[in-house]
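Every protein chain but one is kept in place in this view of the complex.
Chain naming follows the written order as A and B, and within any one chain the residues start at number 1.
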Amino acid sequence: MSEAIAREVDHSHMTVSDEVAIQISSMNKWYGTFHVLRDINMTVQRGERIVICGPSGSGKSTLIRCINRLEEHQQGQIIVDGTELTSDLKNIDKVRSEVGMVFQHFNLFPHLTILENLTLAPIWVRKTPKREAEEVAMHYLGKVKIPEQAHKFPGQLSGGQQQRVAIARSLCMKPRIMLFDEPTSALDPEMIKEVLDTMIELAEEGMTMLCVTHEMGFAQAVANRVIFMDQGQIVEQNEPREFFNNPQSDRTKLFLSQILGH
Amino acid sequence: MSVLAKSFVRNDMLPPVVPPSTAAGPVRWVRENLFSGPLNTVLTILGALIIYWFVSASLPWWLNSVWNANSLGECRDIVTAAAGEGATGACWAMVRERWHQFLFGFYPQDLYWRPTLAFALLFVALAPILFSGVPRKAIWFSILYPLLAFWLLWGGSIWTPIVVLVGFVVLGAVYSAASTRVGVPVAAGAGVLAAVLFWLFLDAPLADALQRAIPLSIRQVTSDQFGGFLLAITIGVTAIAFSLPIGILLALGRQSDMVIVKSLSVGFIEFIRGVPLITLLFTASLLLQYFLPPNTSFDLILRVIILVTFFAAAYIAEVIRGGLAALPRGQYEAADALGLDYWQAQRQIILPQALKIAIPGIVSTFIGLFKDTTLVSFVGLADPLRGITIIVRADINWKGIYWEPYIFVGAIFFLFCFGMSRYSMYLEGKLKTDHR
Partner (left out) sequence: MALASDTPKGSFRLSMLIYDTRFRSITIQVVVLVLFLLALSWLLNNTVENLAAKGRTFDYGFLWQRAGYDIGQQLIPYTNDSSHGRALVVGLLNTLVLAFFGCIFATVVGVVVGVLRLSQNWLIGRLMTVYVEVFRNIPLLLWILLSYVIFSETMPSPRDFRVTDEMAAAGEEPLAQMMLFDSVAITNRGVDLPAPLLTRPLGTVEILGVPFNLSAVVFLLIVGAGLYVNSKILGRARKVQEQTGVRPKTLWQSLVVLFLPALAFLVASGFHLEYPELKGFNFVGGIPVAHSFTALLIALTLYTAAFIAEIVRAGILAISHGQSEAAFALGLRPNRTMNLIVLPQALRVIIPPLISQYLNLTKNTSLGIAVSYLDLRGTLGGITLNQTGRELECMLLMMLIYLTISLIISSAMNFYNGSVKLKER
């Protein structure tokens, strides 16, 4: 099991409300004729922290990329914060400004300084005055513990620092939901911890989170639900303790033995 | 599944389902790729109009092609007779009558087998360089090929190329004898010096003597009989072959720490790249006579090849420099750490990798060079595009013909260049997967 989680996690704010944040029903998606997502049904309540895992190619990344419409689904319904995702641009804009996303390869903008990376969307999407946007940006840079790097360029930072900047960049838009797409899998082992710590802090503040990750330590410490996907469908979901100690499906058992076995 | 259920297990997996017709299939393809929005629809219609205009303007011309006629006028009569007044038609009869000039210039017709054989053997010689599956020993044929091709093309005594080859043997012998005692650069210098002395003073008498003793020769063809694609390929391939080593040396010189070597290389590269090829060709035809000892005159094709080689070498040098720069510093350091000296490191570690990176650039330089061989028509050589076409159009029978020769020559150039660029893309793809 991952050694990255070293500290006690404070669960006091991690309450789950009855309010529905994301509702996905009977959703199907094809790439050409390949059926990538099959009959996905899923409800996420506000404040929930969900970890999605599964073998590569199981459709887990595609699933969360559908939630902010980086991928288009062809059947079924996705409702985010009461807004249904259709090809209506207004709805897509609304959802995207409510949902933050962190990518595997950070995707910082290399031609802009860290500060400019953070203020870009608040200035152009939220129409925030520059001064104000910079104050917010510095606040979040402080939160991810790299305020001194504000005027450097992404290329001058380490991978872990870049990923923390990417998290701060999403937070600057004050999202109500955060999506993480394998945020630590492109990082060196010693940098994974600093990113996970940032994510745990976020969880402790009650953020609704969907994480595609293989960091099972993180899942056990923070998640209140683990979803296992294979062949484009949800195969098993459960509370972390049950999921790890008492997996039901054979596929889940096989996957867990592979990922925890080494 | 219940919305609030915390646990869920799927026991029977869902099979993949065919996407609904709105999500895949030809209808969706057409909608997505041709009519996905107003702008796209307008573009599709515009594109269709362009194709329609192009086809309707040129299709009758192609369909009414005439292959058997003796002059342009005759062609036109045939087209008019067949398709009515005002119809247009291509007159490929010109190509049928003159194809050999486009391909071989004024090379004697009964000797066409020689350049054809040389061209075919070119691929045999290239095989060990281009494909990894060919036995290593075949590389010896590649090394001997330039002399063989020279002999096949220009003809004359077989002893001329053989004695030139002896010069290289002298070079090799001196080098290997000296390299154990003195360093590589000194040995190489001594070898080159010995070979040059041999070529300057012993070459001609020795070849003459051998020819008199054992006369072995084929009919000689002079340079002014060269023309068409034979000329373009001769210049192109020779310049390409010789520009690579010179280009590598120039690139290494430009990367070197030695100020004098570096500035000489930079000066040469920037000068050549800064002037148009035409000025260099005029240098070959007009100025070279000033720079050489009085009363030396040598073949115009040779002079052009030398200048074109310099031209290509400067561009190749820049491409290879890009490859060298793209190598991580660690490679240089690793080579140093292994205790390799400069030339060993270059040969074993640096150059093989840098050349691999530079392959697309090298190929596109070669394509450019091959296209640029058409410029030799401005110094009076019969290149296929302008030189031969002028000759054909000067014939009273074919006066006023222009689409046909340009399409014919253009199509051949296209085949060569497009083939080369596709090959380099294939190589690029192959090398990429090799790395992963």
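Here is the rule we use: contacts are C-beta pairs under 8 Å (C-beta built on N, C-alpha and C of every residue); 3 or more make two chains touch, one makes a residue touch a chain.
What you see is a predicted model, and the numbers here were worked out from it, not measured in a lab.
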{"item": "Contacting the left-out chain in the complete assembly, out of B:99, B:140 or B:271", "value": "B:271"}
{"item": "Candidates B:172, B:410 or B:429 - the one touching the absent chain", "value": "B:410"}
{"item": "Absent-chain contact - pick from A:68, A:149, A:163 or A:238", "value": "A:68"}
{"item": "Contact set of chain B toward the excluded chain (per top definition)", "value": "32-34, 36, 40, 43-44, 46-48, 50-51, 182-183, 185-186, 189, 257-261, 264, 270-271, 273-279, 282-283, 286-287, 289-294, 367, 371-372, 374-375, 377-378, 385-386, 389, 400, 402, 406, 409-410, 413-414, 417-418, 421"}
{"item": "Chain not shown, touching residues in chain A", "value": "68, 70, 89, 93, 96-97, 99-101, 103, 105, 107-111, 120-121, 123-133, 152-153, 155-157, 166, 169-170, 173"}
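Everything below uses one rule, namely that only the chains that are shown with their structure count from here on.
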{"item": "Euclidean distance of C-alpha centroids - chain A vs chain B, Å", "value": "52"}
{"item": "Sites on chain B touched by chain A in the complex", "value": "1, 3-4, 6-11, 13-14, 16-20, 22-24"}
{"item": "Residues on chain A engaged by chain B in the complex (per definition of touch)", "value": "28, 30, 32-35, 38-39, 41, 43, 74-75, 225, 230-239, 242, 248-249"}
